[in-house]
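Note that one protein chain is taken out, while the other chains of the complex remain in position.
Showing chain A:
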Amino acid sequence: MTFIVRTVSRTADGRVIIRPTLVDKETIGIGRDATNDIHLADLAVEPFHAAFTRLPGGRVLAQTVGGLGFAVDGRSTKRAEIDANRGAELRFGGHLLTLAMEDGVATISVERTDALSDATGEKDERTVFSLAGLLPGKRLGAWTFLILILAACLAWPVYSWATWHDVKTRPVGFHADKMWSSGPLSQAHRALENNCQSCHEKAFVSVEDNKCVACHIGIHDHADPKRQINAMAPPNFGKRVQNGFKSVFGVPTGQRCVDCHTEHQGAGPMPATAQAFCTDCHATLKSRVTDTKLADVSDFGTAHPQFRPAIVTDSSGAAPIFRRVSLDASPIQSNGLKFPHGTHLSATNGVARMAQTMKSEQGWDNALACKDCHKPTSDGVRFQPVEMERDCQMCHSLAFDRIGGTVRTLRHGQPAQVVADLRAYFRSTGPVRPISLGGVERRRPGNYAASQTSGNYASGLRNYGGGADAAISAVFTKGGACYDCHVVDRTGDANSAGWRVRPVVQPTRFLQKGWFNHEAHKTDKCETCHKAATSETNSPIMLPGITTCRECHGGESSRADVPSSCAMCHSYHIDASAPWRAKRDVSRAKGQGRFVVPAGYLKGAVR
């Protein structure tokens, strides 16, 4: 009795069946081949895999036969001496052999522990066909994402806010509340991009006006705030809906900076205020603010009143009087000057002939052109006042005397000096003494000729001073040097012999509320808009009416060549400089690429 081989198998319900076999041999074979004493139907086992040999002292030698090894107590080997009294577990492929000594007989229990194949192993038929084992569960994924996003996109930004909301400037770097930003800030506010708290001061409180005017200190109200509230049109459906949302979430619905100046709309320049923001009030303003002098406006192309330039209506007083008059009323300006544009621009008259004569000297063409007298300002927006000395005197000489080779001229702009100069002229020279008048000897009776000469001379001497008065009158009256160009009144003082030349007023800006830029229109000829060639006196205002502008400009959403919102010519926070939009257009046209804040607009500048 050498070996007892117990074959262990299990039924489907787990019951164990043991079939013991007695093998009376010193050496027994183990393998897949059926002739082996221990037959393992196992493809991982060689047909003749190993042999067990009984050694003295209850020891068993396990030795490979085919070359493939086996495992003894978990360690793989090809040869092992095993003390059967202490027992051992041997693994051959999917079989487990347990060696033990029972009553002096080496007992080997053989059991297949591994499944025949993967498919025959334990498979949960409900899940094996689904993706359940291959992917993390849906519930796990759901919770993971939920927590991750809440932590990253809500908790972290809140933490950033809590950490930084009371500093003036945050250090450079990523701040988590940046991911809440709905879009980049406009160019002008780009520097604030990192510092959310510079506008968003308190949590759940919308941006307040004081945050804006903290920097924009020069900003003034468009009009009396109370009147502005009255001026607002009743909210339309959309506005009512928005106000509903606002009031639910505690946002003020009155007039606030951010109502017009919305930020986070893109990195470019802040868009010009849309026409609708103006027409909200101005389209039907008269019906609410009944005492307003402003006409209702809803669109430049279709509903905009005629321009009302501020023109000089009276320059006779100490200060000229300006009045805004509609161009439809064909206003006449009274600026103290007489100037027929047509005469000066003619290509055929004496002026043109004179231009031709002085062509080489003055650089003129065969006739005068606008530019010969009107010099643009350095920014090109408008024109410098015309100056007598620079722009008129080359033709309109004030010369009246020649002493030797020197020509004396009347002093322009100084009537008293003119009067004094003329008197001096007549005083310092007398009538030429007739050579026949002789010496101082007594005149003989009968020399009638001498007597006549003497009498004439005496009379001439006596009357010579009166010539000054006549000459003075001639200068200041029709046909005189002053009178032809200036309006002359007889209200002057004694110094000017009672003559008074009215002060000349040359307004450089007619449109006080709107804005016109000649620079932007310089591709056009002057005559396109200003009908100067046919104007025979200076009095009619030659400003083009709205019809002329509308040839190119229409409302914001029109199909005109230049769709123009209100902001192109008007500014809400109006001051002496161009509206923001116009300034931006100019700076862009000049390639500066950046909005130029006018001097004095921001904090610290002198206004």
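The rule is simple: a residue touches a chain if its C-beta (ideal position, glycine included) is under 8 Å from a C-beta of that chain, and two chains touch if they have at least 3 such contacts; residues count from 1.
Definition applied: contacts and distances are computed from a predicted model.
A.B. asks: Report the protein name recorded by UniProt for the chain absent from the figure; options are "FeS cluster assembly scaffold protein NifU", "Translational regulator CsrA", "(Fe-S)-binding protein" or "Ferric reductase like transmembrane component".
C.D. replies: "Ferric reductase like transmembrane component"
A.B. asks: Looking at A:S206, A:S454 or A:S539, which makes contact with the chain not pictured?
C.D. replies: Considering all chains, including the one not shown, the answer is A:S206.
A.B. asks: Just one of A:L22, A:L116 or A:A470 touches the chain that is missing; which is it?
C.D. replies: Final answer for the missing-chain contact: A:L116.
A.B. asks: If you put the missing chain back, which residues of chain A would it touch?
C.D. replies: Given the touch definition above, chain A has residues 32-34, 41, 43-44, 46-47, 66, 68, 116-120, 123, 125, 128-131, 133-135, 138-139, 141-150, 153-154, 157-158, 161, 177-184, 196, 200, 203-207, 238-239, 241-242, 245, 249, 251, 262, 265, 271, 273-274, 276-277, 557 touching the missing chain.
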